[in-house]
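Before we start, here is the structure in question, set down as structure tokens.
Shown here: the complex without one of its protein chains, the others still in place.
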Amino acid sequence: MGLGARELMAKRAAEEISNGNIVNLGIGIPTLVSDFISSGIHVFLHSENGLLGIGPKPKYGKEDENLINAGGFPCTAVQGASYFDSAESFAIIRSGKLDITILGALEVDEKGNLANWIVPGKRVPGMGGGMDLAENAKKVVIVTTHTNKDGSSKIKKKCSLPLTAKECVSLIITELAVMEVTKEGLVLKELFEGTTVHEVISKTEAGLIVSDTLRMIRYE
Amino acid sequence: MGLGARELMAKRAAEEISNGNIVNLGIGIPTLVSDFISSGIHVFLHSENGLLGIGPKPKYGKEDENLINAGGFPCTAVQGASYFDSAESFAIIRSGKLDITILGALEVDEKGNLANWIVPGKRVPGMGGGMDLAENAKKVVIVTTHTNKDGSSKIKKKCSLPLTAKECVSLIITELAVMEVTKEGLVLKELFEGTTVHEVISKTEAGLIVSDTLRMIRYE
Amino acid sequence: MAIENVFGKIKEVDEAMTHINDHTVLMYGGFGGVGTSPLLINEIVKKNVKDLTLIGNDSGFPQIGIGRVICNGQAKKMITTHIGSNPVAGQLMTEGKLEIEFSPQGTLAERVRAGGTGLGGVLINVGLGTVIEKGKETIKVDGKTYLLEKPLRADVGIIYAKAADPFGNLIYDKTARNFNPLVAMASDVTIVHAEEIVPLGELDPEEIITPGVYVDIIVTGEGGKWKWVWEQEN
Partner (left out) sequence: MAIENVFGKIKEVDEAMTHINDHTVLMYGGFGGVGTSPLLINEIVKKNVKDLTLIGNDSGFPQIGIGRVICNGQAKKMITTHIGSNPVAGQLMTEGKLEIEFSPQGTLAERVRAGGTGLGGVLINVGLGTVIEKGKETIKVDGKTYLLEKPLRADVGIIYAKAADPFGNLIYDKTARNFNPLVAMASDVTIVHAEEIVPLGELDPEEIITPGVYVDIIVTGEGGKWKWVWEQEN
């Protein structure tokens, strides 16, 4: 059985993670990334609520109500994990010790601006730790569907929703493509199997520079 | 055998300490205060280097090189003591949780200004934690000899040495008298046995208001 | 071993609750309800005090954590980072019945720490170029721009701890620590609900997270326990 679009995006995002990395995964598709991190590397997953070293989901009936990930679900802690308060938790992010964060988006634009916390008048949940992560993680990877349900592009020339952080995104992974934010603009670097450059461009509001080394992503 | 002048001052200073108080004692005469704290009350002594709950001096040969008071000498920790880092140690002071600090002085004046950290060109050790303590302890008690070796008064109209903190002192205890800093000025409240109002006034540069309730301190 | 209440901090819940009244500015530990005291939340709902200003990480869930107080209509204002898990909070905000001030999570943590450690403010880059800038002073330090974030303090803080000794030294349990040690420092009256009260000297001085100097009242007891969302799903 092949992977669904969400899993394909998560699997591709996981390739951004290297040995020894400190990683924070947002809720939604980013949470799936942990299933695809190579078992050959040592990675510490950071949870905003005060844990460095999230482990696998506990077995049914073995949940600990005081050991919960930032998404609100029971987790475990790996060997070498540590607990700390919320100030220390965000100190790790703000001081640049977080190598990579993988987040969702409402909109992301050519300059790497990110909007993912509010739709004024409609959906006002608050930013939680999102602004801290977007502003101060060393590398911000966005995993998002390429378009909204109405077909409009989430990859914009300029974000129209209130920003989470300015010029913070490095890489955008959608179900169609992988795009890198560069000084020259958004570079289309990889296509998922089954799509074409033409389709990606037609579904993208932002300008796209097609990379000389454009490659097709094939997962068996 | 009667107490010496240093011990008398320390004993009087100890009377300022109440049950449940968090107390920081400076080096010199203030250190002696701990010997005179009533055994009937529970007091936590704070040490700048990261200990709340200094205990008695350890027995000879039982010293622990990693358990040291802020003066650099081995100490012990009482039941209920805690260790913390230097930021947390000074947070306790700055947040107003330190009920009382007892410090020495080079000069103190009518307004409660304190100078006790530097004699420019002569003695420049640095302020250590003195400025934090003087500025932010709830009550600052000064224990000092009334005069310098040359007979000049340490209780000044206006401090001439660089200040440690402005208008911070509540009470001054010397080998002659106890003086309170009030909005009206320095109030002479108590005399140690063997001295007179006249002697205190003659040895004090600052103006003194003699309290209506002036009392003589008598320790058997 | 009997607990000696030598500092007078161990009290009945009723006595602790006299500090929480209409208009109290209340800070609470907890993250999605984890690390929020069920006992104290239950008492606050029972006492039904009104016009509270709440300061804490999030609005919990409708039946979990501070969410119970919000759903009971007891808050007029919140300073928080996220209300997405409690639709009632969003509804009250939309209806103009609950004023919400959003602060990024790390910024909220530092603001509470600043209040608790006697700082006049902290300079933070999070929120630059966003609506979070609004109404805030920007300050340049060595060529970099920051927002001046002001300290937060509360009249009363409610804390959930794994164990307390009679002086109020506290240890926490795993991710139930979160905002609790910060709230403990930043409240004029800090009320701790400890799962267990242990004799003085039983907590390892190296392990103590909150020194007792920050704790005013210690209570213990069952009551108010909620069912977690993940329990309901199972």
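In order of appearance the chains are A, B and C, and numbering begins at 1 in each one.
Keep this in mind: a residue touches a chain if its C-beta (ideal position, glycine included) is under 8 Å from a C-beta of that chain, and two chains touch if they have at least 3 such contacts.
Bear in mind that the values here come from a model prediction, so they are computed numbers and not experimental data.
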Considering all chains of the complex, which shown ones does the missing chain contact? A, B, C
Identified contact with the non-displayed chain, of A:9, A:33 or A:52: A:52
In the complete assembly, which of B:13, B:78 or B:93 touches the absent chain? B:93
Per the definition of touch given earlier, which of C:45, C:122, C:198 or C:229 contacts the omitted chain? C:122
Tell me which stretches of chain A touch the chain missing from the display. 20, 22, 42, 44, 52-53, 77, 79-84, 87-88, 91-97, 136
Across the whole complex, list the residues on chain B that are touched by the chain not included here. 47-51, 60, 63-70, 72-74, 77, 83-87, 89-91, 93-94, 124-132, 135-136, 162-166
Taking the full complex into account, what residues of chain C touch the chain not shown? 110, 114, 117-125, 139, 141-142, 144, 146, 148, 150-151, 171-174, 205-207
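Definition applied: only the chains that are shown with their structure count from here on.
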Chain labels contacting chain A and also chain B: C
Using the average of all C-alpha atoms in each chain as its centre, how far is it in Å between chain A and chain B? 57
Measuring from the mean C-alpha position of chain B to the mean C-alpha position of chain C, what distance in angstrom results? 36
Among chain C residues, those touching two or more other chains are none
